[in-house]
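A single protein chain has been omitted from the complex, and every remaining protein chain is retained in its original position.
So, subunit A:
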Amino acid sequence: MRARTPYKVFRVVALVVVVLALLAPLAWMVAASLKTNVDIYNPDKAVFFSPTWDNYAKVLQQANYVQFIVNSLWVAFAATALSLLLGVPAAYSMSRFSMGRSALVVLMARVIPAVSLLVPWYYVFSNLKMVGGFTVLILSHMFVSLPLIVYIMMGYFDGLPIELEESAMVDGLTPIGAFRRITLPLSTPGIATAGILSFIFSWNNFMFALVLSSAHTKTLPVAIFDFVGYASIDWGGLMAASTVVTLPIMLIALFAQKYVVSGLTAGATKG
């Protein structure tokens, strides 16, 4: 279908407006992170200013952000790895044996308000002297990652023809052998999608760490939130800290765009 010229012009203008509306705030955040606090208060320095790395130096050295970056990375990697370990075989079973109702149990985790889980968790884990440790943080983040992974991988296994496994079994592989040697290697794109999505959601998670972390296990989103606990806000530092937490995720989105999009839209078109 050929579009008419007025529509073509309208479309270009509309798309430019959309892209600007989405990107300008992010650009503003990064720009402010490179300004001195005096320049942030000066309207004449909105676009043209002499950039400085001082805010980043301050945040990374004084505010101990390196520790928080390591914490965030460790929690996100561990939660993702363990969730894949539990979630991929579960999704395989649920897809191959049509376990719709069992899948619903796992997906319930997406629906329940997290606050209602946090009070009992807090009670139990504080009795076990685990609150503030990494184990409980990783477990809580798995609670977000696991349903996501099961949901994405079920859709992926549904689309993988069973005939490949059947012919492998005719050739003498056991069913589990066929899963391990045929299905799993074929599922690499699906596993990558699920893993990347799980990492992003864990990295961005705020509420679990807000309640369950301590000074030495704090993740980046909580560290940023703590930044504004005082009377006046250090905008330059705050924007540098915000950029530090968002930039890695945006780079992942940039380089793994295909996987991120297919994960976010998983299951949407099958109804």
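Methods note: a residue touches a chain if its C-beta (ideal position, glycine included) is under 8 Å from a C-beta of that chain, and two chains touch if they have at least 3 such contacts; residues count from 1.
In this text, contacts and distances are computed from a predicted model.
Q: As a check of understanding, state which of "RNA polymerase sigma factor", "Radical SAM protein", "Carbohydrate ABC transporter membrane protein 1, CUT1 family" or "3-isopropylmalate dehydratase small subunit" is the UniProt name of the chain not shown.
A: "Carbohydrate ABC transporter membrane protein 1, CUT1 family"
Q: Touching the hidden chain in the complete assembly: which of A:I40, A:V59, A:V75 or A:L137 does that?
A: Checking each option in A:I40, A:V59, A:V75 or A:L137, the one touching the absent chain turns out to be A:I40.
Q: Please output the residues of subunit A touching the missing chain, sorted low to high.
A: 1, 3, 11, 14-15, 18-19, 21-23, 25-26, 28-29, 32, 40-41, 43, 46, 86-87, 89-90, 92-100, 102-103, 105-106, 108-124, 126, 139, 142-143, 146-147, 150, 154-155, 158, 161-162, 165-166, 169-170, 172, 174-176, 179, 200, 203-204, 206-207, 210-211, 220-222, 224-225, 227-228, 233, 235, 238-239, 241-243, 245-246, 249-250, 252-254, 257, 260-261, 264-265, 267-271
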